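Note that one protein chain is taken out, while the other chains of the complex remain in position.
First chain written, first letter: the chains are A, B and C, and each begins at residue 1.
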Amino acid sequence: MSRLGIGFIGCGGIHNAHAPHLVDSEDAFIACAMDVSEDAAKAHCEKYGTKHWTTDRAELLAREDVDAVVVCTPTGFHKEAVLDAAAAGKHIFCEKPIALDLAAIDRALAAVDEAGVKLQIGFNRRFDPNFARVRQAIVNGEIGAPALLHIISRDPAPPPISYVKVSGGMFMDMTIHDFDMARFLIDSDVEEIYTQAGVTVDPAIGEAGDVDTALVVLKYANGVIGTIDNCRRAPYGYDQRVEVLGSKGAISTANNYPNAATLSDGVSVRRDLPLNFFMDRYTESFANEVAAFVDAVLNDRPTPVSGYDGRIPVVMGLAALKSHREGRPVKMSEIG
Amino acid sequence: MSRLGIGFIGCGGIHNAHAPHLVDSEDAFIACAMDVSEDAAKAHCEKYGTKHWTTDRAELLAREDVDAVVVCTPTGFHKEAVLDAAAAGKHIFCEKPIALDLAAIDRALAAVDEAGVKLQIGFNRRFDPNFARVRQAIVNGEIGAPALLHIISRDPAPPPISYVKVSGGMFMDMTIHDFDMARFLIDSDVEEIYTQAGVTVDPAIGEAGDVDTALVVLKYANGVIGTIDNCRRAPYGYDQRVEVLGSKGAISTANNYPNAATLSDGVSVRRDLPLNFFMDRYTESFANEVAAFVDAVLNDRPTPVSGYDGRIPVVMGLAALKSHREGRPVKMSEIG
Amino acid sequence: MSRLGIGFIGCGGIHNAHAPHLVDSEDAFIACAMDVSEDAAKAHCEKYGTKHWTTDRAELLAREDVDAVVVCTPTGFHKEAVLDAAAAGKHIFCEKPIALDLAAIDRALAAVDEAGVKLQIGFNRRFDPNFARVRQAIVNGEIGAPALLHIISRDPAPPPISYVKVSGGMFMDMTIHDFDMARFLIDSDVEEIYTQAGVTVDPAIGEAGDVDTALVVLKYANGVIGTIDNCRRAPYGYDQRVEVLGSKGAISTANNYPNAATLSDGVSVRRDLPLNFFMDRYTESFANEVAAFVDAVLNDRPTPVSGYDGRIPVVMGLAALKSHREGRPVKMSEIG
Partner (left out) sequence: MSRLGIGFIGCGGIHNAHAPHLVDSEDAFIACAMDVSEDAAKAHCEKYGTKHWTTDRAELLAREDVDAVVVCTPTGFHKEAVLDAAAAGKHIFCEKPIALDLAAIDRALAAVDEAGVKLQIGFNRRFDPNFARVRQAIVNGEIGAPALLHIISRDPAPPPISYVKVSGGMFMDMTIHDFDMARFLIDSDVEEIYTQAGVTVDPAIGEAGDVDTALVVLKYANGVIGTIDNCRRAPYGYDQRVEVLGSKGAISTANNYPNAATLSDGVSVRRDLPLNFFMDRYTESFANEVAAFVDAVLNDRPTPVSGYDGRIPVVMGLAALKSHREGRPVKMSEIG
């Protein structure tokens, strides 16, 4: 194939993070968009100039000009989409997580393996320039052997309670990105997880059976100790940072801002708030991750975020939740 | 017209700053690309998916699907392109400066006026989020009445001597952007200019009759005092900052960086160098300026950088050069 | 009394953090210096112009011109010094910790109570402008109700193994300052502590039965979750920061530097390393804490760091150690 033909499965919010980077790129084009809502599928075509749409997944998967699919449905439909796409021999980019239970994930991964198609999971933050620079510092030995890792990951504001109820819980919905970051940065397996969590933002979140504030401690096989700090509300905006102490130095990242201006007056020395919306904050990483997927397919390279990389953060989420519920550190081996 | 049909006149380096933002935007498309070099015109089509090309400006200007032209030729051909485009009734986005002498500029502006087409000059930095924030602070009264302004504008490295020789001199080639910034930020006319300049980077630049290091002092009608600091070489990268002191506060901008990571080890606390290439540094402003041009044409609004705005910085450049040569402050009224 | 007469008990390293701030202040003077080493006592007099010295604690405590003592002996002698000073009716500033076991602390506190003298414990960091500003932000409601707290506290390099062996362990020697900080910042009791710790800096520290790297999680009664990050080695210097997320905002502190210069060249944009030595880093807080002690005595006010404030961090240290040994969260009530 010269350019990779992409089919979108699901044209909701998150699909807008990917679509602009696939429109008439040198290496790919959007062949067809599918959504169960005809309106959503048509809106996609209008916005991105895509020529074909359908409300029928099977129809999309039957198209010859679709070489690969980008799965952007709600989480509950990921597994099914992956199974069908694999059966149709299409390469798959799937938003995280593949599923909320391990059995479903394992079925999907087996199907992908069997079909011999490529699968990449949408952990886009690996492609963010800030976090990529931290990874590079570790790989290059710029900070020596890592000893302590901190991930700060706070949303500007909590989602609607209706979403909280179907989200799979904060550990699976929000922390899962940080679990992947924890794996991306450190070359060792997390063996044990301890969680301290509660509700400090909105009692309704607690009533929905979830938490909104958490501190997760990660114990790695190689002795590194990590923490993840999560909160559903950071009044100053989207807060996304990491910090690693190593034997020779440390590296830390700051947030991204809409401008680099500092204003000083009789009250304070200040700057405008950091970027608030995840699509603004992670524009570059979203562009980079689909480019990497397209490259992996076109050049038959392993995808940079494998199905296995999609599975482990779910195990970590389950361990974190179990630790929270039982008030004790939980070994990963207790989960499966 | 539904979408604005764009014709490129000149497909060299700078045209790549504009073209990506006009490819299949919601409001515009590239109808045709013209370059005296067939290779350059074809390369454009290859890269941006443009369907038509020509080496003949008249042919491009005759096309019905070309509503507006983007003039990216070498400076020496700007005037001619503007005259012909105006005669053909096409709206014009023209890279700065229109010409190096005022008579030529005035002829071009008269032609534009007569034709009743829109003209926007490519002073893209007005659309940069950092400088726009400074302007906003002044407009909003956040710093009170401005008193002192400093513009720092340094290139990472000098251009080839061959370019220096045809550049019109540093004041016309490099400082011209800063003259526009000086006008954009402060709501008052510059009345007098004093220049202190010399050669500190490369003697060959001096031998070519130019300077590579300059400090220009601007005296505004309203009492504001400004400076422009120019150097053809900043070893740490492209340095583009402004700072304004007002009666109630001050605002200053920092450079833009490829990432927000800080590395600390036994030697220093440091970050990677600022963005080095003007197209990386000003990506956002290039996108914003053509969007503003398209919007001005489609909605029949005045362009945000008029032909007059293109003329004054040339007057300032001539005054700066005269001041440098005569070793005294020069009034704008001495130039014309 | 017009000026407070101070007697130093112990003239070793840490006493140099206090003495300069008591020499001929408007409110105090050093009446006499005692050290078991005649050389140390004499060296003090030479350096600070103190007129009297002795190697006999009883003799110092018998002096009429000694209103208050500053106890700077090794930790093992603190309790004894406090008991004798209280018996002699002298006010007491005592370096932390009073003792490593709670029974000894309780005996000392009882003696102080009985004697009716004032006691202040040397948790100087409460008086540091950075941490005081964080406390102020919380007290003023600038960040709303705290939810997450992080304390980063890393030494530039580990102490000699000989010191490690008698230090009482990292939690009692180093973390104890951070336990106090955790109490100073948040208006709630810590109820439970979980520790993840190990040896990443020097195996000899492990062989000595201690750890050199730790992450301590604090669960407060009011739901705040805190962490303390400790390491015996930060290659870039002394790292002392805190960060608090609240319902309305967040506050964080950076390190202190010897200068505010930034150097940019072809390699990086960098600054010199942070202050490396605790006496340089905390000069201001050492000055502030003795001034507060002198003020409390002269004006009969409660000391800002009470004997009780000296006891609780020891309980926390014991809980942190127990958690580390048993691999589980430990409630403060398990300790005593």
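Going forward, a residue touches a chain if its C-beta (ideal position, glycine included) is under 8 Å from a C-beta of that chain, and two chains touch if they have at least 3 such contacts.
In this text the structure is predicted, and so the values were computed from the model without any measurement.
Looking at the complete complex, one finds that the omitted chain is in touch with A, B, C.
Screening A:H21, A:R271 or A:R328 for touch with the missing chain picks out A:R271.
Contact with the omitted chain, checked across B:V23, B:L102, B:L215 or B:I335, is made by B:L215. In the complete complex, the residue from B:C231, B:A287, B:V305 or B:A320 that touches the missing chain is B:C231. If you put the hidden chain back, the residue from B:K51, B:R301 or B:R328 that touches it is B:R328.
Contact with the chain not shown here comes from a single listed residue; of C:Q120, C:N230, C:S264 or C:S323, that residue is C:S264.
Interface residues of chain B facing the missing partner chain: 144-145, 147-148, 150, 154, 194, 196-201, 213-215, 217, 219, 223, 225, 227, 229, 231, 233-236, 239, 245, 247-250, 327-329. Annotation for chain A: contacts to the undisplayed chain at residues 235-236, 264-274. Counting over the whole complex, chain C has residues 23-24, 26, 47, 49, 129-130, 132-134, 137, 142-143, 248-256, 258-266, 272 touching the chain that is not drawn.
Methods note: only the chains that are shown with their structure count from here on.
Over half of the residue numbers at the interface between copies chain A and chain B are found on both sides, making the touching surfaces mostly the same. Counting partners per residue, chain C has 235-236 as the residues that reach two or more other chains.
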